[in-house]
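In this view, the complex is presented without one of its protein chains, the others remaining in place.
A and B label the chains in the order they appear, each numbered from 1.
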Amino acid sequence: MTATAERPVGVDIQENEQNRAVIEAIEADNEDATVRHMPGLVRVTSPGRLVINRTSVEERLGREWETHEFQLAIISYFGHIKEWDDDQILIAWDH
Amino acid sequence: MTLQDTIARPEIKSIGEYNPASRSAQELYGDDILMHVWWKGNPWFVAAATFRVSPQMTFADFWTGVFVPYHEEDPDFDAGKGWEQFDWFLAVNRDAVPVGVSSETTLADLGVTHKAVLGFTAA
Partner (left out) sequence: MTIAPKAPRKLSMKDRYSALTRDLDWEPSYVSKEQIYPLTTFEGITIHDWSKWEDPFRLTVDAYTKYQAEKDKRLYAVLDGFAQSQGHLSLTDASYLNAMKLFIQGIAPNEYNAHRNFAMLARHLEGGGPRFAALCQCLDEMRHAQTEIHTLSNYNKYYGGFHNFSQQHDRVWYLSVPKSFFEDALSAGPFEWLIAIGFSFEYLLTNLLFVPFMSGASFNGDLPTMTFGFSAQSDESRHMTLGLEAIKFLLEQDEKNVPIVQYWLDKWFWRGYRLLALVAQMLDYMLPREFMSWKEAFELYFEEQMMKGLFEDLAYYGIRPPLHVDKAIQEKEHVSHQAYWILYQFSHAAAFTTSVPTAQHMDWLEEQYPETFPTYRKLWEKEQRNIDNGGRHFIRGLPQLCQVCQIPMGFTEADDPFVQAQRESIFEGERYNFCSDGCQYIFEHEPVKFRRAWLPVHQIYQGNCGGPTLPDVLNWYGLEPGDGGEYLGSIDHQNWLKWHGDPAHVENDHAPAAAGAEGGQ
């Protein structure tokens, strides 16, 4: 059995102009993240946990961004959405 | 002929009486039955074929009227070699119960009951 901290979690995001900032923010805030391009989508995986920070996205987007907006970007994910509040979305396994 | 049950009725969880009848029961076919004919190990046929037949049909009639018209669509099948070119069996899960076929044996004689699988392979 692999430790919860190592088992990868991930998210599939539509590849378009608006989502570039989101993808860049994820890469910046998750140093072990791996990015794979597939037709029409980008797949980001990370060992143990993957975090999306509102402020990181806003810095790159140059405008306000609320975490609900991530619903326009996401295609799929694996792991468990442990937290989704005004500032942060966190995907990780529970056990 | 009554078949021996292989499973017992499990407990049913429902909000009311729940006991629907089979939609494929033999009675729905009058005096006929459905039978499945399976060329084991020949992937040309995507699956066994299902036919509606009288269990009183002789094997000779089955061969000429049902079997050959369907299986001669495999270009490698030669009907002229007769039914002796195959070993015949009833398939029951992974078991093969051999049956002896001859002109006058009926399907019922062979033990072909409703939704039974009559299998064959190259002898």
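What we mean here is this: a residue touches a chain if its C-beta (ideal position, glycine included) is under 8 Å from a C-beta of that chain, and two chains touch if they have at least 3 such contacts.
Predicted, not measured: the structure shown is a model, and the values here were computed from it.
Student: Write the list of chain A residues that the hidden chain touches.
Tutor: 1-2, 4, 7-10, 12, 14, 38-41, 67-69, 71-86, 93-95
Student: If the hidden chain were put back, which residues of chain B would touch it?
Tutor: The missing chain touches chain B at positions 2-7, 9-10, 12-15, 18-26, 28-29, 34, 36, 38, 40-41, 43-52, 69-70, 73, 75-76, 91-94, 113-117, 119.
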